[in-house]
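Some notes on the structure that comes next.
Every protein chain but one is kept in place in this view of the complex.
Naming follows writing order (A, B and C), and every chain is counted from residue 1.
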Amino acid sequence: MSKYKGQAAVIFQEQIATDIYSLWIEVPCMASEAKPGQFLSLYTQDGSKLLPRPISICEIDKLQGRLRLVYRVTGKETGTELFSRLESGDTLEVMGPLGNGFPLENPGRAFLIGGGIGVPPMLELAKQLPGAKQIIAGYRDELFLTEDLERYGELYVATEDGSAGTRGNVLDAVREHGLAADVIYACGPAPMLRALKAYAEEYGIVCYISLEEKMACGIGACLACVCRSKETDSHSNVHNKRVCKDGPVFLSTEVEI
Amino acid sequence: MSKYKGQAAVIFQEQIATDIYSLWIEVPCMASEAKPGQFLSLYTQDGSKLLPRPISICEIDKLQGRLRLVYRVTGKETGTELFSRLESGDTLEVMGPLGNGFPLENPGRAFLIGGGIGVPPMLELAKQLPGAKQIIAGYRDELFLTEDLERYGELYVATEDGSAGTRGNVLDAVREHGLAADVIYACGPAPMLRALKAYAEEYGIVCYISLEEKMACGIGACLACVCRSKETDSHSNVHNKRVCKDGPVFLSTEVEI
Amino acid sequence: MDTKVNLAGVELKNPVMTASGTFGSGEEYSEFVDLSRLGAVVTKGVANVPWPGNPVPRIAETKSGMMNAIGLQNPGIDVFCRRDIPFLKQFDTKIIVNVCGKTMEDYCEVVERLGEEEVDMLEINISCPNVKEGGIAFGQNPKAVEEITAEVKKRAKQPVIMKLSPNVTDITETAKAAEAGGADVLSLINTLTGMKIDIHRRAFALANKTGGLSGPAVKPVAVRMVYQVANAVKLPVIGMGGIETAEDAIEFLLAGASAVSVGTANFYNPSATVQVAEGIEDYLERYGFEHVSDLTGLVK
Partner (left out) sequence: MDTKVNLAGVELKNPVMTASGTFGSGEEYSEFVDLSRLGAVVTKGVANVPWPGNPVPRIAETKSGMMNAIGLQNPGIDVFCRRDIPFLKQFDTKIIVNVCGKTMEDYCEVVERLGEEEVDMLEINISCPNVKEGGIAFGQNPKAVEEITAEVKKRAKQPVIMKLSPNVTDITETAKAAEAGGADVLSLINTLTGMKIDIHRRAFALANKTGGLSGPAVKPVAVRMVYQVANAVKLPVIGMGGIETAEDAIEFLLAGASAVSVGTANFYNPSATVQVAEGIEDYLERYGFEHVSDLTGLVK
């Protein structure tokens, strides 16, 4: 059985920016299997909130059997708000690791591009991906994880309000610094992914994007989390792929976003 | 506003018998008003459990603004099980004090009779009631609160299995010790209250009984918690009284149980 | 910012009211909320004569909801007029009296009697699932709905709200029937019929066997029905079913409700009504709406 469902021990949690929390949990059987780009389903202890909150793996510490999750509290009375109250010694129900994760064979110079709360999965990817890495992180205003990221590659930052790095989005940063790559790994909001898909097509390079969708089962059974695929998918027999199981990472050319 | 609804600070909680917990909370505005025989509505933090858990006041510490509650965990995944996990420093949502409480003018020798989880309210009553008090506490097997009770009156114990005190029920203890009284104050299971009502009629003495019923509002508005009254009730205009507002303490002669 | 809403000529200071049966006649809750902050108080159902209601247990908790089978216990219209109306007149809020009955005649008697009283609107409960006669028997049959609406309207001095049952295949049919009968306003939903069994005692949790399910659990069904009805009739709709917060209330307004009622939430948050009213104001301000009525039916 490669997926674990059960309690994880909360090791340490801290707030690292407005509404952004960094949570280390200990769950050795998951840490030993996890790959960058995979995610966990997190469950609240509130009996009225039934569904999982999918959160990407931000860092893996196989030695200590620990995983780091970095997530945003999306509002009052949400599941993520409940998670933000967890303290060392508490437990948290989790399932995972889920999804496919990013491929780690690096075919050349790589862009690792994260937008907003899509930045966290880039950290473990940066640690594990071999070769030359240019990390481009886009934020609205407040930065987070930048100190962690710059240890594993050249870091370029873009902010919408121009308070740090390039004013604008991640592609503005790419242009401003005249960067180029042979492959893109990206996670972030849909408009960013759409722009990267077009960019990759224009430059004829390979582009992996991590998608988001509402989930119920998290393991491929309920068909809640589909995205439109270009070709008929072998499992669904229609133009749908499951983000939770066939993804969340897809080649930008195989999905319509 | 005499009823408070809000957070109470958990001061200390301990388990005092199998499934029986003793909880001290700090909530000064309630402690200053509370009377023996009144109760609080306790609310869980689980969004799927909406209704109050009514719990009697077991002790009042006006000086420190604290109340003691002693309650039984009724099963797995219940509200009371959630309460049993509370620790010092946690908060608990409460409303109260609710209900009428026991009258404190003692017209003579009194029986204070508690059965099972009906024992706790007898403690504060024993502290506040003037005059000669004979406390009769009935249990299935395991005793609790007996050390507290014997400080405030003569204590007689009955256990169903005979492991302590009189083997049998509270009336068996009364008979075994040849006790007599001019007034009865009682809280406990319905069969016990029924027997005491009959006993009081037989001996022509006054008998106050504290009733239990499922509650929604706890303040007299929803008409969930009624008991049958002998006469037409002035508020309901039918033979129903509200346990939460007109009670929980009734004269045994005014209700049909 | 204008939070006023107009229901059949009656102007409420805001769209927030209480759901019948969850607020008594306001007395007990007046310790927690200023009734003058509410658009209207809707009273517990009242009949021509006192009703004793059902045996206990009358309620049971369910996941994110509760079931009740109070059985419309009420002191009868005489005591109600003598005691509850004068109490409510002390406040600057509208008074809506919820009316129940076993026969057409019962309803008409209460409605006629209330014609002499200073109440602002009547809400006719034809959807209570907890009494054998009356109530839901009327509310599930479009023909009966039209008939009773017409009879009540003939006698009513105040605007008439017909309260619809969600226990139907197509709620737009009963809604249209009430409209055809001359209803001024519709309110929905009443409770969904449910059942709970105590597996250890192997007995029904409620003495009445079945009860009416209310609370957040039913909100999705209620929002759907409000949307359906608001798009099927021309009458204003009062939406309810599981409203706990301003966010919930706004969902109903956007679905097509002109006003909302807070019910079960009062039991665990006695200030819920006022908090909903305040939260709606915040929302209007945050998104720059001038009139609360601008929200009604905005999502299509």
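Note that in this section a contact is a pair of C-beta atoms (placed from the backbone, for glycine too) under 8 Å apart; a residue touches a chain by one contact, two chains touch by 3 or more.
Quantities reported herein were computed from a predicted structural model and do not represent experimental measurements.
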Chains shown that the absent chain touches, full complex: A, B, C
Touching residue (missing chain; options C:12, C:186 or C:254): C:254
Contact with the hidden chain (one of C:168, C:232 or C:292): C:168
Full-complex contact with the absent chain, from C:218, C:240, C:262 or C:292: C:218
Residue ranges of chain A at the interface with the undisplayed chain: 1-3, 5, 43, 47-52, 95, 213-227, 235-240, 245
Contacts of chain B with the absent chain, listed as residue ranges: 47-48
On chain C, residues whose C-beta touches the chain left out of the figure: 62-65, 67, 140, 167-170, 192-197, 199, 202-204, 210-211, 213, 216-221, 223-224, 227, 242, 247, 250-251, 254-255, 283, 298-299
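Here is the rule we use: only the chains that are shown with their structure count from here on.
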By mean Cα position, the chain sitting nearest the middle: C
Chain B and chain C, separation of their C-alpha mean positions in angstrom: 35
Distance from chain B to chain A - Cα centre to Cα centre, in angstrom: 54
Whole-Å separation of chain centres (CA-atom averages), chain A against chain C: 46
Of all residues in chain C, the ones touching two or more other chains: 63-64, 216
Two or more partner chains touched - positions in chain B: 47-49
